[in-house]
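Note that this complex is displayed minus one protein chain, with the remaining chains in position.
Going by the order they are written in, the chains are A and B; count residues from 1 in each one.
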Amino acid sequence: MTENKEKTTIVLFSGELDKAIAAFIIANGAAAYDHDVTIFFTFWGLNALRKDEQAAVKKGFLENMFAKMMPRGANRLGLSKMNFGGMGPKMIKHVMKKHNALSLPELIELAQEQGVKLVGCTMTMDLLGLQKEELLDGIEYAGVAAYLGDATDAKVNLFI
Amino acid sequence: MTENKEKTTIVLFSGELDKAIAAFIIANGAAAYDHDVTIFFTFWGLNALRKDEQAAVKKGFLENMFAKMMPRGANRLGLSKMNFGGMGPKMIKHVMKKHNALSLPELIELAQEQGVKLVGCTMTMDLLGLQKEELLDGIEYAGVAAYLGDATDAKVNLFI
Partner (left out) sequence: MTENKEKTTIVLFSGELDKAIAAFIIANGAAAYDHDVTIFFTFWGLNALRKDEQAAVKKGFLENMFAKMMPRGANRLGLSKMNFGGMGPKMIKHVMKKHNALSLPELIELAQEQGVKLVGCTMTMDLLGLQKEELLDGIEYAGVAAYLGDATDAKVNLFI
């Protein structure tokens, strides 16, 4: 049934607000055009999926350090340019609101509503000590093999 | 008529000299092989298209701040690595000249001569307060839908 649909995949490797916004705008656009869309979150990209509140999970020392040093969720990401210790993201969020552009949490919600498949990279989660309880609900979990399976069927494959 | 041509698209998201050079070298190479090539400039990538001189446009406070903080044009971009407060770009430009490699402004000119379609992302332009008068002549303007239309027909789609 989905065989005839165009497919689009995005690897979101970067953990920055601006890159995550670009990824979700492209993903939501493609979904609106009725593509099957997968975003595969790996390395720092996983931070965009972290829940706002701290999950009650047990971690080792290094895993705890990673968890503390990395931004917890879409609202806390920095910018790849002009971050200025957090002023940059505030400015971007301000102008986005002013122009009625969706915020990153809203873009993520829209993606889930549109059926964009959000996949957490299990290998990176192991490495960084991130657990499913810490990530948003409705995420799928897989490794590079699943990503390649989707990408091989897709025409648009981006690494962001 | 262009239906049988190979198609290549590049999203230039990054505003750094080295990444912009890579984007234009690939784009010009593909155009030389008779591909239909589109570069879609979004976020910081738009800075590569800014005119060298300051355009006489009216802006709000935030838009003015963005305009001042972001590099004005291809000659003012920094490097993604080893920028060293501007020394890195000078070194790179020096060795490129020494090896008779085209500079970024020359690569942009060549792309326009070869018919590479340069498209400014209207959504980002709104957000950052960039106006058409501030960008090079001969640029097209469109949103993510137009990009996806091109990308779906293309075999090579890169996000830089």
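To be clear about the criterion, a residue touches a chain if its C-beta (ideal position, glycine included) is under 8 Å from a C-beta of that chain, and two chains touch if they have at least 3 such contacts.
Keep in mind that what you see is a predicted model, and the values were worked out from it rather than measured.
**Student:** From the list A:Ala32, A:Met70 or A:Ile139, pick the residue that touches the absent chain.
**Tutor:** Within the whole complex, the residue contacting the unshown chain is A:Met70.
**Student:** I need the residue numbers on subunit A that touch the omitted chain, in ascending order.
**Tutor:** Per the touch rule, subunit A residues meeting the hidden chain are 11, 13-15, 42-44, 62, 65-66, 69-70, 123, 126-129, 144-145, 147-148, 151-152, 154-155, 157-159.
**Student:** State which residues belonging to subunit B touch the missing partner chain.
**Tutor:** Counting over the whole complex, subunit B touches the hidden chain at residues 6, 8, 18-19, 22, 25-26, 29-30, 32-33, 35, 80-82, 91-92, 94-96, 99, 101, 155-160.
One rule holds in what follows: only the chains that are shown with their structure count from here on.
**Student:** Could you put a whole-Å number on the gap between the CA centroids of subunit A and subunit B?
**Tutor:** 25
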